[in-house]
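Below you'll find the structure, written out as structure tokens, and then a few comments.
Only one protein chain is missing; all other protein chains are in place.
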Amino acid sequence: MEEWAVYLSGEIHTDWRNQIELGARTAGLPIEFSSPVTIHENSDDCGVAILGAEENPFWHDHKGAKMNAIRTRTLIEQADIVVVRSGEKYKQWNAAFDAGYAAALGKPIITMHEPEHRHALKEVDGASLAVARTADEIVQILEYVINGHLRGRQNSVAAE
Amino acid sequence: MEEWAVYLSGEIHTDWRNQIELGARTAGLPIEFSSPVTIHENSDDCGVAILGAEENPFWHDHKGAKMNAIRTRTLIEQADIVVVRSGEKYKQWNAAFDAGYAAALGKPIITMHEPEHRHALKEVDGASLAVARTADEIVQILEYVINGHLRGRQNSVAAE
Amino acid sequence: MEEWAVYLSGEIHTDWRNQIELGARTAGLPIEFSSPVTIHENSDDCGVAILGAEENPFWHDHKGAKMNAIRTRTLIEQADIVVVRSGEKYKQWNAAFDAGYAAALGKPIITMHEPEHRHALKEVDGASLAVARTADEIVQILEYVINGHLRGRQNSVAAE
Amino acid sequence: MEEWAVYLSGEIHTDWRNQIELGARTAGLPIEFSSPVTIHENSDDCGVAILGAEENPFWHDHKGAKMNAIRTRTLIEQADIVVVRSGEKYKQWNAAFDAGYAAALGKPIITMHEPEHRHALKEVDGASLAVARTADEIVQILEYVINGHLRGRQNSVAAE
Amino acid sequence: MEEWAVYLSGEIHTDWRNQIELGARTAGLPIEFSSPVTIHENSDDCGVAILGAEENPFWHDHKGAKMNAIRTRTLIEQADIVVVRSGEKYKQWNAAFDAGYAAALGKPIITMHEPEHRHALKEVDGASLAVARTADEIVQILEYVINGHLRGRQNSVAAE
Amino acid sequence: MEEWAVYLSGEIHTDWRNQIELGARTAGLPIEFSSPVTIHENSDDCGVAILGAEENPFWHDHKGAKMNAIRTRTLIEQADIVVVRSGEKYKQWNAAFDAGYAAALGKPIITMHEPEHRHALKEVDGASLAVARTADEIVQILEYVINGHLRGRQNSVAAE
Amino acid sequence: MEEWAVYLSGEIHTDWRNQIELGARTAGLPIEFSSPVTIHENSDDCGVAILGAEENPFWHDHKGAKMNAIRTRTLIEQADIVVVRSGEKYKQWNAAFDAGYAAALGKPIITMHEPEHRHALKEVDGASLAVARTADEIVQILEYVINGHLRGRQNSVAAE
Partner (left out) sequence: MEEWAVYLSGEIHTDWRNQIELGARTAGLPIEFSSPVTIHENSDDCGVAILGAEENPFWHDHKGAKMNAIRTRTLIEQADIVVVRSGEKYKQWNAAFDAGYAAALGKPIITMHEPEHRHALKEVDGASLAVARTADEIVQILEYVINGHLRGRQNSVAAE
């Protein structure tokens, strides 16, 4: 495989994606990253900004959510690996939704969260193939999966 | 169709399922309901209770989550309709996960939640075919979908 | 096969479904018929009648259309054969939509319409396995497909 | 994703496709557009022009419709997004058919039509993820979905 | 499994199906057999008999072939096992077609033919799980597959 | 769900299946068990016994293996849950094969083996949802999954 | 779409493939053609030539047929369009098999044969989207499907 497509789903309030992408680039990994739209206001308002305002906040959100789905559904379908990060802010039901979506499609999932959410995320973790805490761990996993390299080990053969 | 299989996913801390099942029975609807295991302690402990204790709470949860998945995955696959309820207690990431799983399988989804979660649940609602608030609304939807009846209307023909 | 599931999609302004079901019953065919909700007002209003009124007619329609989809999607998935009737009234884009949906699922389709729509329906007819004009023709097709009987012929062996 | 494949289904009597393609090119979007054959006479006559004349207009149409399906089926399967436009002329049952086909394949759909068809197109709109009116709105949606850009907003980060 | 669905595809000029069904009944096997329509004239004429005559023999055949496909496609989809018999008369391209169709669907296939066609049928045999010569061999295979019985052996445990 | 279909794959040299079926019956579980043919000689010889002897032991085995596949493939496809037991005797590559087959089909898998094979079976265990040691553990898992009961606990509500 | 993958299945005794490929090249069509191995002796002997001789001609053929299937199955899966030619020599059950395989996968099929086989090939033709006689007709169909061009017509717009 020339390039691996990795979709980064989850909270859009920290720079965790940048950390992963930076680490992957540094390690020279052949990965094309994708994600949902990460500007919070754009993500919320895209529907009404393009298709017209809605007085009822429910339809305001609905229009936007479906427009975002055009993007996210496609990128998850294209992904080889889906990373799902749950963070502190907001309820992140959409990240868990993405995880379920990816699971049903048989995509390998890597979850990323702080240990304190372990219990609430047990089902999502149960469906994943690796549970990580930090961006660096994600990078290490990707490096191992793609190149067979383990940091600090001798003699890692590029097996692909 | 002789019977409709309806899977009720979501919080297990109120009797919302009983309300729906009672209403459906009263309306004489040919529905076979299913759900995850609803006894909270059993659901949490099933893994270790049967397969042996785990000191590390992560593996304790992991064993149980995967054992529960044997049940829930099968029932979602079997379902004609999946109802996803998000309630007040806990984070309910597993309900959102179920919703995503069902969505990828193309199952019709009905979500049920209080209006105050509207914004956080917008993606899940965006993927559903109806957003309800109460158990009674769910029953009315099922009655309409199965029999074509609308409460308070004349002349509802049993269309199936 | 004990019973064949036949979904009757299309205009809900004539009694064409009753004609087919009557003919099938008379011929003793083991068919379970299904259809969308056929009471026009219920079909239009189901969304707002159950989930609350919408000022904007677009959302009024939208709520109802998606609620109807819970029923129609399930029944098409369950069907062995999908009959699609286009009639004179309304634009029937939903019947053509059902036909496309069924085609992608690989369901055998029988179309039914007056010859004057031949040209406009050519794509839908192109995807179907039989193009009929009358309810009686549909009954004859079903009888042949299920029992191998051709009306007016000797010696039709029940081949199933 | 390097390029997004967008299939433009619908009426072939206005230049709506050109408007969208022009707008997308201007915005520098990495999109490969496709469509059915847009020369009306070719689309109607392809079957008989290549494979021989048919006296019966039904077979004339049938030959052509199936030959066109070789193209359209393949392009819809390849598409990441399907845009379905319903216009004023003709009955456009084939556009609704394409929409149903795309829906069953789980393709994200964007519909485009004038508000006066709202009611007749409610099922097709119900299955879509965005309902637009103009070519410009379609371009804006594509730009948002691909780049995360909203016109007139600051600070749109290229999220992919 | 309560009953096994077995589809018998192939030449309709000998009573090979009756032999198999008789043998299976005698052995008390829980099988529901199905087949294409076996009256040759009905199979050829069903299209024109119901939907109107066609001068051009190509369309005469075409109408009938597609009407038969409504039946055969459904029965193959329903089948657990597909038996494909090639005989002496006619070219039997439809039997080989059925075999390819079943193979793509992952259905277990049993072929049945005289040894002299071995070479011409090598691809079809290559895709099958057993190559038999006689109806009795087919019955023995079904009995083994369903009950674990081998004729003339002691102590066959009903393994299901 | 009225009945759960459980396929018991694996070594055929001990009575582990009988133990599970007995335990399930005692617990009144609505399960239909299935398995490969469990008489070792029949399983090895079915091909040649029915279709004729083969001098070359490779073809002897090949004929039998494919005939067995008619049964096992169908039963795995039908199963809701697949149990894979690895025992002491023989290499059991076919049990691991069944596990991989079931995994790709998304079937929930329960593995059963002695701890000493833990390392060699790590990939198969990694794809399963529960790793058990004894037949009794399997029965307990099935009872929990189907009824929500945990042995020795109060108040188990029949959740389905 | 940059390139269309077209699989040419069928008899390997005439140069019909060369004619089509030449015509396509002349017309500048962006097509990647593929086919089964066309050297008759290689196709028959590949199994034994590589893996060792077989005394029994059945296994000789079987080994080769399955080795050829590695190639043909992959190429059909990759194809956008499958052309199936039936010719005069041999029984061509493998071409009809390929057609059935492609049909179940939903691939658009074009059949090519002389009119005298019309009746025997009616099922295969019934599953195809165009029935042609000559290599030139196939080229014209491909040109129309890919570019929207009809020979001898004005103003063919490259619609893709």
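Per-chain numbering from 1; labels A, B, C, D, E, F and G assigned in written order.
Operating definition for what follows: a contact is a pair of C-beta atoms (placed from the backbone, for glycine too) under 8 Å apart; a residue touches a chain by one contact, two chains touch by 3 or more.
Values in this document were obtained by computation on a predicted structure and should not be read as measured data.
> Among F:I39, F:A96, F:M112 or F:L129, which residue is in contact with the omitted chain in the full complex?
Selected residue, touching the omitted chain: F:A96.
> By the contact criterion defined above, which parts of subunit F meet the unshown chain? Give residue numbers in ascending order.
Considering the whole complex, subunit F reaches the absent chain at 57-58, 61-62, 64-66, 68-69, 86, 90-94, 96-105, 115, 117-127, 131.
> List the residues of subunit G that touch the chain left out of this view.
Per the touch rule, subunit G residues meeting the hidden chain are 5, 32-39, 41-42, 45-47, 49-51, 63, 66-67, 69-71, 73-75, 78.
> For the chain that got dropped from the picture, name the residues of subunit A it touches.
1, 4, 80-81, 106, 108, 110, 129-132, 137, 140-141, 144-146, 148-153, 155-157, 159-160
One rule holds for everything that comes next: only the chains that are shown with their structure count from here on.
> Mind checking subunit C against subunit D and telling me if their interface is mostly the same residue numbers on each side, over half, or mostly different?
Same: when the shared numbers are divided by all numbers used, the fraction is over half.
> Where the centres are mean C-alpha positions, what is the separation of subunit B from subunit F, in Å?
Distance between chain centres: 30 Å.
> What positions in subunit B touch 2 or more of the other chains?
66, 69, 106, 131
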